[in-house]
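What you see is the complex with one protein chain gone and the rest in place.
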Amino acid sequence: MNFDMPEHIKPLRKQVRAFIEERVYPVENLLDERDHPDSRPALKRLMQEAKDAGLWALGHPKEIGGGGLPFMDYVLVNEIVGRSEHAMIALGTHSLQDSIMLNLYASPQWRDRYLRPLVDGDVFPSFAMTEPDVASSDPTQLKTHAELNGGEWVINGRKWFTTGAAMAAYTTVMCRTEPGVEGHRAFSMIIVPTDTPGYKILRETPMLGVSGGHYEVDYDNVRVPAENLLGDRGEGFVIAQRRLGPGRIFHCMRWLGQAQRAFELMCARAKDRVAFGSPLAEKQSIQNMIFETAAEIRATRLLTLDAAHKLDKGDPARIEIGIIKVVGARMLHNAIDRAIQVHGAKGLTDDTPLSRMYRNARAGRVYDGPDEVHQVSVAKLLLKGEGAV
Amino acid sequence: MNFDMPEHIKPLRKQVRAFIEERVYPVENLLDERDHPDSRPALKRLMQEAKDAGLWALGHPKEIGGGGLPFMDYVLVNEIVGRSEHAMIALGTHSLQDSIMLNLYASPQWRDRYLRPLVDGDVFPSFAMTEPDVASSDPTQLKTHAELNGGEWVINGRKWFTTGAAMAAYTTVMCRTEPGVEGHRAFSMIIVPTDTPGYKILRETPMLGVSGGHYEVDYDNVRVPAENLLGDRGEGFVIAQRRLGPGRIFHCMRWLGQAQRAFELMCARAKDRVAFGSPLAEKQSIQNMIFETAAEIRATRLLTLDAAHKLDKGDPARIEIGIIKVVGARMLHNAIDRAIQVHGAKGLTDDTPLSRMYRNARAGRVYDGPDEVHQVSVAKLLLKGEGAV
Amino acid sequence: MNFDMPEHIKPLRKQVRAFIEERVYPVENLLDERDHPDSRPALKRLMQEAKDAGLWALGHPKEIGGGGLPFMDYVLVNEIVGRSEHAMIALGTHSLQDSIMLNLYASPQWRDRYLRPLVDGDVFPSFAMTEPDVASSDPTQLKTHAELNGGEWVINGRKWFTTGAAMAAYTTVMCRTEPGVEGHRAFSMIIVPTDTPGYKILRETPMLGVSGGHYEVDYDNVRVPAENLLGDRGEGFVIAQRRLGPGRIFHCMRWLGQAQRAFELMCARAKDRVAFGSPLAEKQSIQNMIFETAAEIRATRLLTLDAAHKLDKGDPARIEIGIIKVVGARMLHNAIDRAIQVHGAKGLTDDTPLSRMYRNARAGRVYDGPDEVHQVSVAKLLLKGEGAV
Partner (left out) sequence: MNFDMPEHIKPLRKQVRAFIEERVYPVENLLDERDHPDSRPALKRLMQEAKDAGLWALGHPKEIGGGGLPFMDYVLVNEIVGRSEHAMIALGTHSLQDSIMLNLYASPQWRDRYLRPLVDGDVFPSFAMTEPDVASSDPTQLKTHAELNGGEWVINGRKWFTTGAAMAAYTTVMCRTEPGVEGHRAFSMIIVPTDTPGYKILRETPMLGVSGGHYEVDYDNVRVPAENLLGDRGEGFVIAQRRLGPGRIFHCMRWLGQAQRAFELMCARAKDRVAFGSPLAEKQSIQNMIFETAAEIRATRLLTLDAAHKLDKGDPARIEIGIIKVVGARMLHNAIDRAIQVHGAKGLTDDTPLSRMYRNARAGRVYDGPDEVHQVSVAKLLLKGEGAV
């Protein structure tokens, strides 16, 4: 057993952290205002700087033009990336899952067309799963469907929370394609270029007032070639599942980065702010918050690294990943919530990053299946005797 | 002992509720966008409708032109008013505390000038206490000061969270006026018309992204006549204290209104939404949320009414009010948070009022003193043996 | 609305409290040791003292020889009675439910034989519902059955948690009597004198090591006359239900008495004990415990009195009673648990009453249906729209 951070990854983590603190932090407010004319150029500039610094697309496989970082190393770097909401795109990690999916399942034409620019950050991907009228906890209810007609898929339906649709080159759409089939096997994934007729962005849906670039999109007789299918018919959820496990690990590591930033802000404020004759840091209620936050961060960190380690060895780690999904989102909320409390009213304003962090964190308990569904799934595995020590 | 809602207040509560549901709810989104050209006119229209319906300024004393509702009745009406963030202004209850303060403590000139238009909703008040550089939990640290100079108060300092400053006719400013004095007795309240030279709004400070009309204001050699003092010198906190007790009761009743609205949204969604073959309402995790929310609402409601009843009898009810401040804010967060969870991602969008409610609720644990300070104050009273049954 | 304790009940509460503090507290340890030769005589002496002081059987109806206290008054007295585990028997309140049941549903013979001695404390009742092999949350699974045979009920089965069986004159036994019938209507209640052949106490079952006088009893062809039936055939749960509502109110009031005693012990200790140069009462963590305990006690108290008030008016108050069952047990545990924490190791020894209180409290979340079942039942009523304000 060895819980130490490997020495070889420390310099890269340090370098990424310096990049984020020195380059990304100062322009975060500008990047938040996505309609500001300087916002997009600032992002582009960051992307170039990351490339120049050799920090671009670190986790993408070498064969598709990425840094080829091994899984566990990339997991540890993700913790640092999570410190800023904008670091993912700035460092090119945002396209990892989509480019792997394209590489493995797309037809040669699409791979040729999108893969390289995707990895290079020249085009953006987007992914459409969830629908406004369907409980996302139970995706077999999804209604958007596609029919093969004259060598083309004809897609009809409505999706929302298609992140990045407005600047994406294409959207990968989960569609019901196998009419007679029950359950997950009825669905396939299809690539839809965003300029295809009938693809219509209806609106952006801010979450708790944060414009995170999530869009509601209507598919009205959208026609794309048969070859736009990813993998085989009925494989939609199989492919989606493949991105899920590692995706949740990366997610949770980034949550840890967020929580650590909140924790540092909380401690700094506690030492700085005086009330009733002494710094907040000397009040027991504040010390209790610091204790609990550190305990939750450390526990979640170990749970996540353990899950990553198991996944790395080929274990699906379903129990472990289900646990960190729930425990991680809770830890993240608590860390930011307490940091806000120590800041008082200032913590609610835009004067610190906590306001956006707090609101983004809330989504963690909802997307990718609400906590309640993960709790049931994990409990069922445990009741079968899986995962016993 | 009698815990029943008095019969005589039921029709008025019903009428207010109908007004809010039929008139206010439909324009809430418009009222939220305070910069929209139709927003202010819509508010004006609502105010007129409330006057026409006899629902205006119900709790203001009769002698200053209000409805003269007795305290406990007004408390019960406030619960309904709380259902919509915008109902307070729409029904003219927003100026209650300031008009009482003016009536009791202002010089005749100011009373003549502001009182009637204030009660009528023709001018808006604002109130400046908290400062960016001072822990609001310990207001004796406040730095904004005023000196008498040639028959005028010369005010210098900076305040924030001056709610409504941008549309207010005047701001009541808590200033340090007694240089040699320690503690609360060093402060006085002074009326400053917002068009006084040197009164400068620096910026609005949205809270968790909600533009609630809170402003940061600079006072740079602001000069107002000596008669602008409210009450006597050094009485600032005595006067502030008077508005505090009832203010917290009203606040907590409005929180209950918010929580009840969230609870109803949660139940409606639970009955409507199907996952895994049955409505969410049949899942035990959801039922548990419903149970806990109802239990917390009912407990807080009784605690608040008990505090109000004591206050009405002349008991300062410091323990009771300290408890509801903390317990109420918690209850409110939990109710809205659970309602969001039952809505899934939709609960985070602007498609329901929950997104704004969630963000507004967070401030309840911070303003008017953070929870941690109230917990200590209440505990000290209890340790002295006060409040024993 | 009026939340004040009625003046007329205050002297009685004060008198009962003095009796408990002066008479019962000093012999609690002796009463705990039920096998000690002095234990039973001490209890008898207390009973006589209560009678002499006019404090005996205060809540029993006048027509059966009790004090005839109105319901709400009795509820308020129960809060005081709860302070000591032994006060119920000492003051003769233990037999209230059974004597009412006997009075309403028993045949004249049994009423004549048991009612008066029951009310006078000369004989003890006991009640047998729950069985070792059946989830008590779902009593329609109960297996003990009785068949009419030659004018006699022949009872077979096994019950446990028959409280007081060892000193009881008789046990009222819930039996399956209607073979073809589904659900609650299949059961009846039958009086079984404890000296009936085939009635065999198998063992006592201490709970968390507290010998509370709960017994496991085997019924092996126990024969009793047909007239031993209470009420009509199939009415077992109807009758049981009648004792349930008020019973839970009394229970919860006694829990409040327990919690208040724990709270007082906690505060006394906090003021007395010094660590790191100051009393525990000045540490914020301890103050937080005091705050939370007071808040929970006050909330539960109001919820319980509200439920009692509704019940008194004829409202079944199912939501209210379901809530206090769960919230009350939680409050009780928390109060005692925190009092122990403030006492440190001493709180776990027998040097304070907290050790027994802590263990008795745990049963509150289990008996009379586990919390989880009450949460579901209450949620279902709420989802139907019952109980809206």
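Per-chain residue numbering starts at 1, and chain names A, B and C are given in the order in which the chains are listed.
Just so it is clear, contacts are C-beta pairs under 8 Å (C-beta built on N, C-alpha and C of every residue); 3 or more make two chains touch, one makes a residue touch a chain.
Predicted model only: the values in this text are computed from it and were never measured.
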Touching the left-out chain: which of C:138, C:220, C:315 or C:386? C:138
Out of A:119, A:240 or A:267, which touches the unshown chain? A:267
Among C:5, C:18, C:104 or C:208, single out the residue that touches the unshown chain. C:208
For chain B, which residues reach the chain that was dropped from this view? 283-285, 288
Chain C, residues in touch with the chain not shown (by the definition above): 130, 132, 135-138, 141, 160-161, 205-210, 273-276, 280, 283, 285-286, 340-341, 344-351, 355-356, 358-359, 362-363, 365-367, 370-372, 375-376
Contacts of chain A with the missing chain: which residues? 1-6, 72, 79, 260, 267, 270-271, 281, 284, 286-288, 290-292, 294-295, 298-303, 305-306, 309-310, 319-320, 323, 326-327, 372, 375-376, 378-380, 382-383, 387, 389
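The criterion applied here is as follows: only the chains that are shown with their structure count from here on.
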Just by CA atoms, which chain is the most central one? B
Cα-centroid distance, chain A relative to chain B, in whole angstrom: 38
Provide the C-alpha centroid distance between chain A and chain C, rounded to the nearest whole angstrom. 53
Where chain A touches two or more other chains simultaneously, the residues are 283, 285
